[in-house]
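Of the protein chains in this complex, one is absent; all others appear in place.
Order as written gives the chain letters A and B; numbering starts at 1 within each chain.
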Amino acid sequence: MSPGGPEFSPFVQGYWRLAEWGMSSAELLSFISQHVAHGITTVDHAPVYGDPSCESLFGAALKLDPSLRNRLEIVSKCGIENPPEGGGAGAVAYYDSSKGAIIASVEGSLSRLGGDHLDVLLVHRCDFLMQADEVAEAFVALKASGKVRHFGVSNFSPSQFSLLQSRLDAPLVTNQVEINPVNFGVVSDGTLDQLQEGRVRPMAWSCLAGGEIFQGQSAQMIRLRATLEVLREELGAESIDQVIFAWIMQMPSHPVPILGSGNIARVTAALGALDLNLSREQWYRLWVASKGHGVP
Amino acid sequence: MSPGGPEFSPFVQGYWRLAEWGMSSAELLSFISQHVAHGITTVDHAPVYGDPSCESLFGAALKLDPSLRNRLEIVSKCGIENPPEGGGAGAVAYYDSSKGAIIASVEGSLSRLGGDHLDVLLVHRCDFLMQADEVAEAFVALKASGKVRHFGVSNFSPSQFSLLQSRLDAPLVTNQVEINPVNFGVVSDGTLDQLQEGRVRPMAWSCLAGGEIFQGQSAQMIRLRATLEVLREELGAESIDQVIFAWIMQMPSHPVPILGSGNIARVTAALGALDLNLSREQWYRLWVASKGHGVP
Partner (left out) sequence: MSPGGPEFSPFVQGYWRLAEWGMSSAELLSFISQHVAHGITTVDHAPVYGDPSCESLFGAALKLDPSLRNRLEIVSKCGIENPPEGGGAGAVAYYDSSKGAIIASVEGSLSRLGGDHLDVLLVHRCDFLMQADEVAEAFVALKASGKVRHFGVSNFSPSQFSLLQSRLDAPLVTNQVEINPVNFGVVSDGTLDQLQEGRVRPMAWSCLAGGEIFQGQSAQMIRLRATLEVLREELGAESIDQVIFAWIMQMPSHPVPILGSGNIARVTAALGALDLNLSREQWYRLWVASKGHGVP
């Protein structure tokens, strides 16, 4: 993922909707085993995903077959806090990247997931109160204790990324950002340029734009669907999902898409995107469909 | 304020409205002596503030007790020029950061303020005609002559700051920027990230948003006042001014607020902010009140 960083599978299985899937631990174990068997070994979690937490549900499944842990790269996050209990009506969710909060968050993740370490810890959002020195201290402590092997960020702007990186000995291993044919501001706002410059691969969240591409009725969505359907035919792809994933993976910073489905058939179908190769004209055709105008 | 830079008091007394205060020199001397006695020893001026100039009025007061000068850190600025006399109806105010203009500006400030040096000189606004090499030459000459001890900027974007810094041997000691709960674009546009990365502290102007927070009738102002009032109670603060100053000072680049009042009671009351400590949830509650939505 970055110089000296971890290796990820070509896709990451995301678990932010796990609580909605209604799987028993045995069903979840089967799901995990199947995507691992298909080569998707990296999984994405966060303490704030789901109720009950996706980490708890995932940990319960892993308990049924602890040998599975060593075949996984587990990514989790830190830094978003729910409104404090008893905080009153006006209390808000907030960010906390203090050393204590980061370490406590990792310990919470490990207690829910089981196992003794996270492969990668991401700072979930850039805390406007982020003391970069303090985050660096937390990373050093977590690395020394063996609780976390690698560190990255999520949704960081270029200046936030540069600031935190300036305090670290090792490169941040990723910046997990939104990339899809509806929202790809990171293509032009410097975020992906910075990552390519540092040879750091982004993780891409919301690759299918939360389903909006499939159902939206705006002119943009109608254009996108029509163009995706044409590209699907031209490429001989099985689905427009595959076309979208291929479109994202062809970006020169080599984003790693996060899959959000709990349907194993849909998950494994995504792998078909690895065999697709959009021509540059095809890639830009989708860009044009999204923007509604040609390239400058 | 920065590596190798000067030390400032926790607050800076701003004098841009001095001409409006209607103080005699003796009254002003008393005002200065009082805030110095309370530990506010750094003062902020600019050649373009006031008519008559705040520098002239301040200099006249200092003449009554020259010993006071050595207890002060005097910040002044350069680079904004009024429309030239006889310039005709269309003549405009403009920026000038030529070597000659910078040196002449400092000499003018010293003649008005008295004394033989400024502690800090700031380039007031980034001149779009700024020849960074020429500014650097002016700084070198002013340092060599003893007329200015440290150099910084005001209202510079990150790229402007980086450009000027690239020509200097010593770090710029500050970037004086607007920070208040209404306008805090510098929190997210990279300005404060860059300063934290370089361990440079901003000076914060317009901390109370020109009073808009106290009187404004927009939905945003009403939300802000209500939240500030709740926070004031929770924190046991004496005023919402104190809450605002504490909110600004807790930013991780450690901004130094500039006070704008000529009322010594209000000035010294601001010092109470030093004893306040907003929780992260409280800090973000004011962020949410300003934005009108929760954190992403």
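Keep in mind that, in the parts below, a residue touches a chain if its C-beta (ideal position, glycine included) is under 8 Å from a C-beta of that chain, and two chains touch if they have at least 3 such contacts.
Note that this is a predicted model, so its numbers are computed, not measured.
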{"item": "Hidden-chain contact residue, picked from the options B:P66, B:G87, B:G211 or B:G236", "value": "B:G87"}
{"item": "Omitted-chain contact residue, chosen from B:S166, B:S218 or B:N263", "value": "B:S166"}
{"item": "Residue in contact with the excluded chain [from A:V140, A:V187 or A:I264]", "value": "A:V187"}
{"item": "Missing-partner contacts on subunit A, residue numbers", "value": "158, 187-190, 193-194, 196-197, 227, 230, 250-252, 280-281, 283-285, 287-288, 294-296"}
{"item": "Interface with the undisplayed chain - residues on subunit B", "value": "80-81, 83-84, 87, 90-96, 98, 125, 127-132, 155, 157-160, 162-163, 166"}
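The working rule: only the chains that are shown with their structure count from here on.
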{"item": "Distance from subunit B to subunit A - Cα centre to Cα centre, in angstrom", "value": "41"}
